[in-house]
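All protein chains but one are shown in place.
As written, the chains take the letters A, B and C, and residue 1 is the first residue of each chain.
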Amino acid sequence: MEYVIEMLNIRKEFGNFVANDNITLQLEKGEIHALLGENGAGKSTLMNVLFGLYQPEGGEIRVRGKKTDITDPNVANNLGIGMVHQHFMLVENLTVTENIILGNEPKKRGMLNIKDSAKKVAEISKLYGLDVDPYAKIEDISVGMQQRVEILKTLYRGAEILIFDEPTASLTPQEIEELIGIMRKLITEGKSIILITHKLQEIMDVSDRVTVIRKGKGIGTVITVETNPEKLATLMVGRQVTFKTEKGPSHPTEEILHIENLVVEDYRGIEKVKGLNLSVRKGEIVGIAGIDGNGQSELIEAITGLRKVKSGKIKLNSKDITGKHPREITESGLGHIPQDRHKHGLVLDFSVGYNAALQSYYQKPYSNKGIMNYKIVAEKANKIIQTYDVRTQGEHEPARALSGGNQQKLIIGREVDRNPDLLIAALPTRGLDVGAIEFIHKKLIEQRDNGKAVLLISYELDEVMNISDRIAVIYDGKIVDTVSPTETTEQQLGLLMAGQEKEEFVGAATNDVVLKEGDDRDVK
Amino acid sequence: MSNRVINLLVPIISIILGLLVGAVVMLFSGYNPINGYIALWNGVFEDSYAIGETIRQISPYILAGLAVAFAFRTGLFNIGVEGQLIVGWFAAAYVGVTFELPAIIHIPFALLAAAAAGALWGLVPGLLKAKFGVHEVIVTIMMNYIALHSVNALIKTVSGGNYKTDPIKETASLRSEFLANLTDFSTLHYGILVALAMVVVMWFILEKTKTGFELKSVGFNDHASQYAGMNVNKNIVLSMVISGAFAGLGGAMEALGTFGYMATLAGFTGIGFDGIAVALLGANTPLGVIFGASLFGSLKYGAGNMPNAAGIPIEIVSIVIALIIFFVASGYIIRVGLQRMNKKKGAK
Amino acid sequence: ACGADKGKEKGTPSTSGKDKAAFSVAMVTDIGGVDDKSFNQSAWAGVEKYGKKNNLEKADGGYDYLESVGEADYNPNLNKLVRRDFDLVFGIGHMMESSVKEVAEQKPDTKFAIVDAVVESPNVASIMFKEQEGSFLAGVAAARMTKSNKIGFVGGMTLPVIERFEAGFIAGVAAVNPDIKVDIQYTEAFNKAELGKAAANRMYSSGVDIIFHAAGGTGNGVFSEAKERKKADPNAYVWVIGVDSDQYAEGKIDNNNITMTSMLKRVDIAVENVSDLANDDKFPGGKTTTYGIAEDGIALADSHGVIPDDILAEIDDYSKKIAAGEIVVPEFPAKKK
Partner (left out) sequence: MTFLEVLYFIVPMMIAYAAPLIFTAIGGVFSERSGVVNIGLEGLMVMGAFSGILFNLSFASTFGAWTPWVSILVAMIVSGLFSILHAVASISFRADQVVSGVAINMLGIAIALFLVKMIFGKGQTEFIERSIPVLNIPILKDIPFLGPLLFKGIYGSSILAIGVAILAWFIIYKTPFGLRLRAVGEHPMAADTMGINVTKIRYIAVIISGGLAGIGGAVYAQTMAGDFGHATINGQGFMALAAMIFGKWHPIGAMGAALFFGFAQALAISSSGIDFMKNVPAVYLHILPYVLTILALAGFIGRANAPKANGQPYIKGNR
């Protein structure tokens, strides 16, 4: 078989830390090759080496059989290697077209030829079924569309070898479907793909072979059809991983969160939450299922006091918290795992210890009469580090240096530790490996079993189905239905999320159960 | 070499490099660098008088540096230290001239007035930033000019048309016979103690208080801070106010110590702008500011000796100072060099 | 070590031989620097002249100067010169008033002199100028030369010195023709040419044809504006009256010159004079010596033929009357508000 890319015995060091230690990856022409490993295993590093962003300390790279030094991304581009980075490499205030042509701009008499470029972008996107608006600004478009722009960037340059670094982490299931379709189409065009993802099912679905790395070392390459998710997980983590999180039945008691006719506008003044009703009780996990952009963010921000409520009422612990200051709401018993952990969850330049105190620093015993007690802060931080298995060099390390998974564990530790009556968890496992996901799910269920409530917002149906005791489906700013995860299929849920009335597709039986289980007030 | 040693070596090497390049400049313009540097050294350390004057020069630099550094730690760039210092100078002088009080009350009162005036001058850009999102750099630049013209007018008003205020009352003065005798009649005054006390205050606020935690948090990530229930706008205003208060006290050094009055200013004092360099030389930490101010103040004061003792134009000294700042700022490249050397040694 | 020691080696013998050798003299400039083409430069010329006259060297024991970079340098600079054993130390400029006062009290054995301010200490000689007298003559010249009967005055900052210029100028104009309007504008800056230019522009545009400036670097803008007008129209009737030193060179444009004359303030003469007095043991300590027309401290510069002889004669007439005390020129502008 012909290898388009061979990375042989690659070694990459950061200071004294070896991120890639003797890793070999061979990419066949026309295959989708998955690269699997825990958070921080060194996948992105390896790909950045291939793309010329990092120079390896050892090993060699062969492109189409020829030994090549990829000294910078330009070289990679010229070799037909394109990369869709884990964190998007898009200039937010430029348009789609501008982002795509950047560095390789068509000119007309020395001027940018935006018109023709946009036309070409439109052509390529049509060719591959990628729906984008060439003139839209990046900051105005959805994450899914941004993802497609990233892909277009590589295709525009005629990339034959595409690297996708966790492309599905922040996509909705629908968008993931689309993306998989696109990848398949690219393969039929004769292109080759390296795909990094933590979602084993995706690997099983689309890849031909899988290379597994663990803690910087290559474990080996397996053929997808000869393996299964359990085996892959074991290879990757080095131990058995449970997939279906074990949980007993829920025992909901009194209502903790009550939302009535809530209306919220987004930053542009467009109504995003349009008369929403929702109720969450102690001792249950309510999952909010919905397609991105149906008002989830605005709903969370309204509950947590970060966004003005236009009308309606929010009650927490039977206390009216509508329009209250975030801190007052937090003190009324709310915990919050924000969806953007870098922007909202952590102060990256603060130490792990400071971050652990970010929500409670102003209270006793962390501070007293305006004076901080950093000894107690450190003690608390160390407790969280231990209890939540945050892998860090210590509470003094800046949060920036933690891997995403560990950053997330830190946030969850901080929030759960405050023992809130209601925990809002927004996309709590985005981008995490299966081990970390397992851990976080356990913690959420523990919370419930301790008689607390959890409101889970997630775009991953798996997660919502696995964890929730009830699923509230959000569509166009309203909860359109509340269903039981045990008695609903993913397909049904998907249709609800797409805005279809349940009568149109569900049999009577399911419907009855839903109504029994759900809180009547929630259902319109 | 441990990281610690490298951290210590970087500024030292920067200074040496700056002096070396300065020496080359002197050589090329036909001056003897050794004479030059001896003159510089003597200008700072020759006798108690020189040391006294050097310390006197350092005091306002410390306060200006603290002002810039404090704002920086909260993510704000206060170019308005100059203006805040000017209004602080005036306020201290006014209180020093106008009131009859025992020293034990008079001095603190005058200092407080200076701090308050500086704080007020910082409040305006702080409020505008918090309320309207107006960039603080531009407002503080404008506030500098407003301070200059307003204070000049005020001096005339309070002095009955004179170009300077009366001398402050003895009871408000930071000068002392003791210090004067100690340093052979230098203008050294107790302001240095005020400056050092403020270093401790800044350290305390940032490292020990709840407010400091919030200020730093807002400086690093205002979104996360808001999520954590902090009042970002309040912290922006507070930061500018505290920064302005430090700057105002810098003005009090001039009013109550160095000059003992305030005269119409024909232009900016420059201390506020130099404070930017001082703060950044000191990596925006309280202790670092002492280092930055000492370096800056010594060079500036010692430089005065070079034309006279070595016949070297004062501009050359400014060139040397600027070069040192360049090298300290470019510490990264020195660090890289040190680490390379280190590695090579380790490999052997 | 030679750089620092040099001063000392020379310094020691000169102090011991103080009674034989001439009086050593030094000065501290204000922030303008020793070569500011005005004030400090003129003072230095006086010191130099005195030194050369007495065969002194530019060194310790002879004559020297120190430049001040900032106002906080005044004290240390004065002190340094005292410590280098100069017999007489000049502080140049009113800004140095407090510093001279303070250092003079600390060092009662050294003689000091201050220009443009009064310090009442037995070991300080105060030197003042009657700028108003020269400005009066400038006013006479302007009033006689104007065709539009509109004259301008651009001041730097509103300081007593500058107000003396203003007061004298207005009095001079009024002495010739009380109906002439003098347009007065202070820019509150000595270093903003753009403001001087704007002020001049406004004045010339409103019909003013002669502007007297007392505004340092801001005055540069007045010259720029006048020259531009002259360049655009060589027949334009625009003039500037310079200040402190002869600003004829500043007014040159093509083959014309827009400097009508300048009001001279002879700091050099005053400095040399006080040094001589000190050398002759007649140091005017504790006294204020005022230099006006009578003392040759104030004069009008050569007009290079711009002002016709008859007017020059009239100016000379006024000059004599002022010197003789027949005309007393006011020091303060009439209160405006």
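Assume contacts are C-beta pairs under 8 Å (C-beta built on N, C-alpha and C of every residue); 3 or more make two chains touch, one makes a residue touch a chain.
Please read these numbers as outputs of a predicted model, since none were measured by experiment.
Participant: Quick one: which shown chains sit in contact with the chain that's not drawn?
Facilitator: Per the contact definition above, the missing chain touches A, B, C.
Participant: Among C:42, C:79, C:158 or C:319, choose the residue that contacts the chain missing from this document, as touch is defined above.
Facilitator: That would be C:158, which touches the missing chain.
Participant: For the full complex, which residue in C:42, C:220, C:245 or C:303 touches the chain that was left out?
Facilitator: Considering all chains, including the one not shown, the answer is C:220.
Participant: Considering the complete complex, identify which of B:81, B:111 or B:128 is in touch with the unshown chain.
Facilitator: B:128
Participant: Even though one chain is hidden, which residues of subunit B still touch it in the full complex?
Facilitator: Residues of subunit B in contact with the hidden chain: 29, 77, 79, 124, 128, 131-135, 137-139, 141-143, 145-146, 149-150, 152-153, 267-268, 273, 276-277, 280-281, 313, 315-316, 318-319, 321-323, 325-326, 328-333.
Participant: Considering the whole complex rather than only what is displayed, give the residues of subunit C touching the chain that is not shown.
Facilitator: On the subunit C side, contact with the omitted chain comes from 32-37, 41, 158, 183, 185-188, 190-195, 197-199, 201-202, 205-206, 217, 220-221, 223-224, 227-228, 231-232, 249-250, 252-254.
Participant: On subunit A, what residues meet the omitted chain?
Facilitator: The list for subunit A reads 48, 51, 53-54, 72-74, 77, 83, 85, 87-94, 98-99, 101-105, 107, 110-112, 153.
In this text, only the chains that are shown with their structure count from here on.
Participant: Among all chains, which one's averaged Cα position is nearest the averaged Cα position of every protein chain shown?
Facilitator: B
Participant: Provide the C-alpha centroid distance between subunit B and subunit C, rounded to the nearest whole angstrom.
Facilitator: Each chain reduced to its C-alpha mean, subunit B and subunit C end up 34 Å apart.
Participant: Just give me the whole-number Å value for how far the CA centre of subunit A lies from that of subunit B.
Facilitator: Centre separation, subunit A to subunit B: 47 Å.
Participant: Using the touch definition up top, name the residues of subunit B that touch subunit A in the complex.
Facilitator: That would be residues 208-214, 216-217, 220-221, 223-230 of subunit B.
Participant: Give the list of subunit B residues in touch with subunit C in this complex.
Facilitator: Going through subunit B, the ones touching subunit C are 32, 34-36, 38-39, 42, 46, 49, 53, 56-57, 149, 152, 156, 162-164, 167, 180, 185-187, 254, 258-261, 263-264, 266-267, 269-270, 300-301, 304, 307-311, 314.
Participant: Applying the document's contact rule, which stretches of subunit A touch subunit B when the two form their complex?
Facilitator: These residues of subunit A touch subunit B: 304, 306, 325-327, 330, 336, 338, 343-350, 354, 357-359, 361-362, 367, 370-372.
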